[in-house]
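Note that one protein chain of the assembly has been removed; the remaining protein chains are unaltered in position.
Take a look at chain A:
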Amino acid sequence: MQFTETVMDHFENPRNVGALEDADAVAEVGSPECGDTTTLYLKIRENRIVDVRFRTLGCAAAIASSSMATELILGKSLEEAWALTNTDVVRALGGLPEQKVHCSVLAEGAIREAINDYRRRQGLEPWE
């Protein structure tokens, strides 16, 4: 499978790996399509993502997508992070092979789940 250099870099040197013990939001999402799972941890201050970590069990595309997604949302407001789509992740990775695009959907799902986890914890209605 041909991956871009950016994908290979994020696979080989993934950013923001691990867990946040004192996370303000956590989301665990899985892909029924192929069984990939991602757990995303966020630290949020004044509506802004100030720290982020992830754990992913999946192929190189899934790992690189998670890693890139954490880079893209770090420092962003929750509204900006919510607006991030898997297409943005794929673009930032310099593209993914067609059959691997679905791996990036996991990252998008994890971000939105985590944001809603935060909102629930704050007693707010989840976004749709």
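Here is the rule we use: contacts are C-beta pairs under 8 Å (C-beta built on N, C-alpha and C of every residue); 3 or more make two chains touch, one makes a residue touch a chain; residues count from 1.
Here, contacts and distances are computed from a predicted model.
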| item | value |
| --- | --- |
| Options "Cysteine desulfurase", "succinate dehydrogenase", "Pyruvate synthase subunit PorA" or "Aminotransferase": UniProt name of the undisplayed chain | "Cysteine desulfurase" |
| Residue in contact with the excluded chain [from A:T39, A:S65, A:N86 or A:S104] | A:T39 |
| Residues from chain A at the interface with the omitted partner, ascending | 1, 3, 8, 11-12, 14, 17-19, 33-37, 39, 55-60, 62-63, 99, 103 |
